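For this depiction, one protein chain was excluded, whereas all remaining protein chains were kept in their positions.
We call the chains A, B and C, going by the order they appear; numbering starts again at 1 in every chain.
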Amino acid sequence: MLKNNLKFAVFGLAVIFTLISIYLALIYTPPHETMGDVQRIFYFHVASAWISYLAFGITFVASLLYLKSKDYKWDTIAFSSAEIGIIFCTLGIITGSLWAKSVWGVFWIWEDFKLFVTLVLWLVFIAYLALRANAKSRTSKANLSAVFSIIGFVCIPISLGANRIWQQFHPTVIASSGGSLQASMALALVFAVLAFTFLYMSLLLIRVDIEIMKEKLEKIKQKLGGLNV
Amino acid sequence: MNAVKAIFIKELMVEFRNKQMINSYLILSLMIIASFRFAFSVIDFSLSQFASPILWISFFFGGMFSLSPIYKREIEQGTREGLLLAPISSSSIYLGKLLANLLIIFCLELFIMLIFFVFFPVGIPDIFSLITIVAIGTIGIVSLGNIISAISSNLSQSEVMLPVLLVPVLLFTVVMSSISVTSNVFAGAYLLDIMQEARFILAFDVVFIAVGYLLIDYILEN
Amino acid sequence: MREKVLEASNIYKSFGCLEVLNGVNLTINRGDRYILFGSNGVGKTTLVKILSTILPADSGDLILFGKKIKRGSKDIKTSIGFMSHEPFLYNELSAWENLNFYCNIYSVKDKKKRIESLLKEVGLYHRSHDRVGSFSRGMKQRLSLARAILHSPDIIFLDEPYAGLDIRAQDILNNLILSLNQEGKTFFFITHDIGKGFDIANRSGILSKGQIVYEVEGEEKKTFPDKYRDILKEETG
Partner (left out) sequence: MSELIYLYAAYTIIWTGVFLYLLKLHMTQRRIKSEINRLREIIDGKKT
């Protein structure tokens, strides 16, 4: 029973925080002096990008624990976190390009540091999910996706380092996505990130439960198959 | 250690006998260089600017598709269990195969570079620094390509899965940095000028080899 | 009581939610020629892979030559031989090169003499420098047996070794196995076909529904065929 009310508690928190953060982002904070109201995308863009990094971090940790303990529970957590992660990563990229379009007139600023990393993470997510779609057996799916998520996780900082190499050679203007942040804006940002973190946690709990239910169902069908019902 | 040597020799012998990897690499790289050359010839473009990316894309895609049979072969011939049976660690299998592929692919790349300079009338840069940077980049491609090929050979549609898994992990790290360093070499830089970046990419290679060395056990044990 | 070579107690193995082995108990003594029957897909190959340490079991423990087998134990493999319907040989390499490769991997001493004697024993010495790809099925199986006993293991597992062999090749294989058995090597076969290999076994058992349900020793073999038939009937229901 603990699981259920934990799920409702986290979901409730997520809803409350989301409402507050929407209020903060849209009404409470003043429009940005240079960019105007469109800057309000910034809060949820950063929040969803942050969730995609967090989700991939959890996938990495869960994969390590799976490889050590060979317990499918960790593999389910890794997979659910990756699925939620790719959704928020896609949202982050879309909002990022929308914001870039409105401020710099171009959909995608290649050299912007954060957008580049989010794109690399997005591709790694897609590869991870494609790998799981093509795995042959349950164990090989768990093993191979765990290994790939570790490789992917190691490659993120390396691609950041590599970014500095070819940045040095072709330095283009690094879009300053930060800008001056007043106190109220910082508050709105914190709330947006907190809201999304709770949202992520509740989605993760729900998603893991669904996976566990699916596996239980499979087991029952297996047994029923034996009874040649 | 002699297990690594045994696998290294075995890989070379098997490869030179059935030439799966060599043929696919040469043909693919030739196609890529030719298609770039004639695709670009319709527009006026300054050659030296495009030399390094085209060279590295043919290395990248040639290497990627030629790495796909190395573990697939073992599974299809059923010899994978033979290796699992032996009292050797999977890491030595990985190292043996890695060194053998490195040797084969590096020789193929030297050959491809000849073709490249025939197709592209680019001023020949300082050969020594070009070869070192190509070698460093190839170590990265082959070491990561080896572990990803091990993963994809256990998946269905492994030929499709190899590039899908390899590009996000390899393109942004080794390939793009090698392209930028090679473009400097083409622009006339000598080894000393690019030493700092070369050491950086070498660090990536060491990380990839270490990751492969540690994780191969989980891939090969069924 | 002869020395226990292999003791497996309640071995469990399931792939995802498909339980294949649920509680297999088995003891094999030195010099046994144990043959295990079971219909296809009942988990024989999984069991033999677990016993020969290729595949780790989910639970249960396995003791080989008195040593408990853990997940990554490698040194025990020097005393294990395995022969399957897959010959584990490289078609591009010649018979000699194949055996030479396995000698290096098992770090066998004085390779040349060992390979020569083995190739003579399995009757392939005249073909030692031809590629394995050009060999017939029977020749590949014999070379595979040579590979399995190259590092002189104490226990040899055979997974459907007779698959695809003609009568003559079967006899050669049986004679080889019997002569090795004289030298004290222990054998463990698995097959679904009661005709082949049954006559040379001294102990036999039946695997059904993930457990060994029937085991017989020595002379009681005569009751075996019809018992096997009842179990098969019971399985198909």
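In the analysis below, a contact is a pair of C-beta atoms (placed from the backbone, for glycine too) under 8 Å apart; a residue touches a chain by one contact, two chains touch by 3 or more.
Worth saying up front: this structure is predicted, and the values here are computed from it rather than measured.
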| item | value |
| --- | --- |
| Neighbouring displayed chains - absent chain, whole complex | A |
| From A:59, A:81 or A:95, residue that would touch the chain that is not displayed | A:95 |
| Contact footprint on subunit A, counting only the chain that is left out | 36-38, 40-41, 44-45, 48, 84, 87, 90-91, 94-95, 98-99, 101-102, 199, 203, 206-207, 210, 213-214, 217, 220-221, 224, 227, 229 |
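Everything that follows uses one rule, which is that only the chains that are shown with their structure count from here on.
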| item | value |
| --- | --- |
| Chain contact topology (line, ring, star, complete or other) | complete |
| Chain centre separation in whole Å, for subunit B relative to subunit A (CA means) | 31 |
| Between subunit B and subunit C, centroid-to-centroid distance (C-alpha), Å | 39 |
| Whole-Å gap separating subunit A and subunit C, where each centre is the average of the chain's CA atoms | 49 |
| Junction residues of subunit A - those touching two or more other chains | 139 |
| Subunit C, residues touching no fewer than two other chains | none |
| Residue ranges of subunit A in contact with subunit C within the complex | 137-139, 215, 218-219, 222, 228 |
| Residue numbers on subunit C that touch subunit B, as the complex places them | 49, 52, 54-56, 72, 74-78, 80, 82, 84, 86-93, 97, 101-102, 104-107, 131, 147 |
| Contact footprint of subunit C on subunit B as seen in their complex | 2-3, 5-7, 9-10, 13-14, 17-18, 77-79, 81-89, 217, 221-222 |
